[in-house]
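Just one protein chain is left out here, and the rest sit where they should.
Lettered A and B in written order, each chain numbered from 1.
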Amino acid sequence: MDSGPNKETSVAVAESPAGPPVPPAGKVPAKAVAAKPPAVVVESTPEPPVNKMRRRIVWYSIAGFLTTCFLMFVRFFLPRAIFEPSSTFKIGFPGDYALGVDTKYQQMYRIWVDKTSDRLFVVYARCTHLGCTPDWKASENKFKCPCHGSGYDSEAINFEGPAPRPMDRAHVELDAEGQIVVDTSRLYKWPKGEKNEFNDPGAYIPI
Amino acid sequence: MDEAKDQKETKQLTGEKTEVGLVERAKETAGALKERAVEEAKTYKDPQQTQVWKSIFRVSHERSDPRNRSLAILSNVFLHLHPAKINRDAVRYQYTWGMGGITFYLFIVLTFTGVLLMFYYHPSKILAFRDILYLEHDVPFGKLLRNMHRWAAHLMVITTWLHMFRVVLTGSYKRPREFNWCVGVVLLVLTLLLSFTGYLLPDDQLGFWAVTVGTNMARATPLLGHEGPFGAQLGLTPYNDVRFGLLGGSIVDANALLRAYIWHCIGIPLVASIFMAVHFWRIRKDGGISGPAPVMLESEMKVPKKK
Partner (left out) sequence: MENPKAHSRRNKLIALIVAVVLIGLFAYSVQDWHQLWKIVSAPDNVPIVAMLFLVPFFTWLGIKQAIQNDHLIGDLETDPKLAKTHHRKVEPWRPGWAKELHVWPYLVRIEFLAAVIVTVILYVWSITLNAPLEEPSNPNLTMNPSKAPWYFLGLQEMLVYFDPWIAGVVMPSIIMIGLMVFPYVDSNPLGNGYYTIKQRRFAVGMFGWGFLMWISLIFIGTFIRGPGWIWFWPGQTWDHNTVVFDRNRDLNEIVAGWGLTFLNSQPWKAIFGAIVVGTFYIVGGLFFHWLMMRGPFRLRYLRSSSELRQWATTPGQFERKLLANTSLLQYLTFQFFAVSVLLAMPVKLFLRLVFTIKYVWVTPWFNI
């Protein structure tokens, strides 16, 4: 650290060489500068080739450290455990429901229970356009989304408005006692022109 | 060969388009393009000459001549906090100890770690303590981050004091730096206040009682505290004195937590940043790092004309 600055001779400081330079109290450097200020000014000395390797090690270590920090930074934003309400819940027995749409659990779980002549399924109350919660209009026998006017029939199949596909259905199954267990983290879709998942085994309960 | 060429030329001149001519033209264009691509690729071999690089780094990175060395500092928004040149003996840390710079670096570390911690902390009595546990167990690197924040805070208090100690030992508070010293004292107080407000945030017994003891002293303020001298005479009660103003209540509760949070994360850092800006500005304006300066002898002291 010491040798660098001591050797640096910058653009000539106008110091007239008045007599021999007086050695300062304390250390006397090995190479004394001559009484005449040097004519040519060179700040950097030619580097020995081994420095390149050292330099590379330093830069790569720094890059490695910063990369590790960045990866830690990114990982930090993904907690290992979260506290959200469970997506699995029970909604009673199939016999509790009459034919048609039941809005009993719309507030609590965001679902409608739909019973037809041959099956019972659970519709996830999310409009497939941009995610609003449609309203069930019993008098008109349709679901109508207030956001952009998407309309779905009593089985939540879209027929008007910007909705691209029918509303999704949640996974349902019967537990040991015969109660309906709903899992809204597993949804069945019927995208337009593609496979209809509504007839898959977990998408409905046959009655 | 010449004949074929002549033939081709004639065909071209007469406008005849033959398949052979097209293919050859395509080959020529391809060849020309390839040559151009090779030429251009050569210029990209040295990224420092590309337009993209030059638009970002306005100054050349070959820093071996005085002009470029000065420009490296002067043209960089972060580095031009420094002057282009400094006292040759101030470079070694033996004189300055580097404590001021280290304190500033710790402030940056604390800001960065603090902001990250804010993503998982709710300043509510119900959630605060739980959030610290959450950070320590369920958030990847949360424990490391919390530890770093706390230890950097302690270290910053230590380095601030060492910095102040150094400034006194080298007399760097003397003319013309007296005002900067005062700004420094304010920064010391702000550092301690930052530490104090942060202490309450985990809402554990340690923080709660430390702040209770601390703010209880506020109720003993003369004139402004309801238990201080002349406080009762001025009509101050636990519900309108300075302690009430600090806590947002008469007890250390939810309001106190929220206030401590806001002071800690926004209020005091903003004020501290302003004072730091003044502090760094004054360092430059007062002549940079004070030394090591040439020693002055007693005989060179100026005596006032009166005596």
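General remarks:
In the analysis below, contacts are C-beta pairs under 8 Å (C-beta built on N, C-alpha and C of every residue); 3 or more make two chains touch, one makes a residue touch a chain.
In this text the structure is predicted, and so the values were computed from the model without any measurement.
Set against the missing chain, the residues B:Leu116, B:Val139 or B:Ala152 yield one that touches it, B:Ala152. The hidden chain makes contact, of the residues B:Leu116, B:Val139, B:Leu236 or B:Val252, with B:Val252. Against the chain not displayed here, chain B makes contact via residues 63, 66, 69-70, 72-73, 79, 82-95, 97-98, 101-102, 105-106, 109, 129, 132-133, 136, 143-144, 146-152, 154-155, 157-158, 162, 165-166, 168-175, 177-178, 181-182, 185, 188-189, 192, 195-196, 199, 202-210, 213-214, 216-222, 225, 227-230, 251-252, 290-299, 301-304, 307.
We adopt the following convention: only the chains that are shown with their structure count from here on.
Centres computed as Cα averages put chain A at a distance of 27 Å from chain B. Across the complex, chain B meets chain A through its residues 64-66, 69, 88, 91-92, 116, 119-120, 134, 138-142, 144-145. By the touch criterion stated above, chain A contacts chain B in their complex at residues 1-2, 5, 8, 10-11, 43-44, 72-73, 75-81.
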